[in-house]
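First the structure, then my questions, so here it is.
Note that one protein chain of the assembly has been removed; the remaining protein chains are unaltered in position.
Entry: chain A
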Amino acid sequence: MYERNQISSLIKHFFTMKVHLLLFLSLHLLQTPFIAMGDRRLIETTCKATPSYNLCMSTLLTNPKSSNGDISDLGLIMVGATKAKATRAIQQIKSIYKSRPELRHALNECAQMYVAVVRADVPSAIQALDGGQPKFAEDGMADTAVEAQACERSFSDRGQKSPLTKMNKDIENVANVARAIIRMLL
């Protein structure tokens, strides 16, 4: 029993690894022509200084703008990724809102929080990065991480199970990576 479990988990693991490998290779092959060694090195060193190297690398490498960007551009890409995730979160909240009326209070709060992220934190951060006042961009991303945590707690505080746990954690992580990149500009 134990062994079979182990084997099946190994097989599962192998498949995930394969998918990862494929993803990695395809990313690599796709991106390599556009990314000169120097840029690649900038992206790597930048990502090494963030709390999540893999998330940072995958987000930056899938964006062609990273190929000739400076750290400020890398920060902008990360802020853009934060916005995309928060926008998806709002869509997801809207659809859950229909099917899970018992969660409406928490969902409402989460919606307010992610609206604040998309409409306030993100535009403020972009303006701050463009304009050379990175501290306000850092504030925006720091707030985004707090909003994501607060959304998660909206459920737990009511004794409800959050349907958004993974998404909230994703947003928190990407915001923290963005924040770490922005701090290099201070």
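General observations
In the analysis below, a contact is a pair of C-beta atoms (placed from the backbone, for glycine too) under 8 Å apart; a residue touches a chain by one contact, two chains touch by 3 or more; residues count from 1.
Methods note: contacts and distances are computed from a predicted model.
You can't see one chain of this complex, but its UniProt record names it "beta-fructofuranosidase", from the set "Phosphatidylinositol N-acetylglucosaminyltransferase subunit Q", "beta-fructofuranosidase", "ribose-phosphate diphosphokinase" or "CHL4-domain-containing protein". The omitted chain makes contact with chain A at the following residues, 80, 83, 90, 93-94, 97-98, 104-105, 107-109, 111-113, 115-117, 119-124, 126-128, 130-136, 139-140, 143, 146-147, 149-150, 153-154, 157-158, 186.
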